[in-house]
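Shown here: the complex without one of its protein chains, the others still in place.
Right, chain A next:
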């Protein structure tokens, strides 16, 4: 920092920031324009007559129930985050702290699937979900995705880094594995659990290819496949499409602002497994 002039330095950083922020601001501003103003040449930056017409159009159409999509997205993303926390933390605890036959093999198998590209599983999983009667329902968005190896891998690493003294003290007091897990390990792991919850929520919220193919009824959709429907239905009525995109963006942007530390932590960790 010492050799760089602060003004030049911050000019570069702010200039770069505009590249990332401007398109998002443009999306937000467009939602308050009329359809014709949104595509006017030369373009206007601020809406000349701000209107919430795009939102009214969006909310008023039974074929595109955006509020329902929003609710479905919240339910699916929350449901999956909770499920991942529950099952991954238990499995990770066994792999980090308990001794049993086949431990290495099981862990190896789970890790190996980190390298299995997701698309290989799409077609057989479509058939499985169909067999299980979960097609066109939110269960299809909640359960299969919870099988991902990242949660187990991530929590196992974290549990291994915890000091053993507290667990050993609990053993001396006669606690069994379940009590140690729920009363000692989990409370010590709040940051890691928060990180995993946020990453799971974001991943599920943004999932696109899987919901397009396993959901069919408009009222079952989540926001990402909903946006594809909006694009088809409103073609060049961009304020309506941008309004849908804004609805899909605000929750995750807010979550990112509030839980930035956890998101960055989760992403940083994914690279350090090398």
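Basically, a residue touches a chain if its C-beta (ideal position, glycine included) is under 8 Å from a C-beta of that chain, and two chains touch if they have at least 3 such contacts; residues count from 1.
Methods note: contacts and distances are computed from a predicted model.
Participant: What does the UniProt entry say the missing chain is called, choosing from "Biotin carboxyl carrier protein of acetyl-CoA carboxylase", "Anti-sigma factor antagonist", "Sugar ABC transporter permease" or "DNA modification/repair radical SAM protein"?
Facilitator: "Sugar ABC transporter permease"
Participant: What residue numbers in chain A mark contact with the hidden partner chain?
Facilitator: On the chain A side, contact with the omitted chain comes from 1, 9, 12-13, 16-17, 19-21, 23-24, 26-27, 30, 39, 41-43, 83, 86-88, 90-91, 93-95, 98-100, 103, 106, 109-110, 113, 115-128, 143-147, 149, 152, 157, 160-161, 164, 171, 176-178, 181, 202, 205-209, 213, 223-225, 227-228, 230-231, 236, 238, 241-242, 244-245, 248-249, 252-253, 255-257, 260, 263-264, 267-274.
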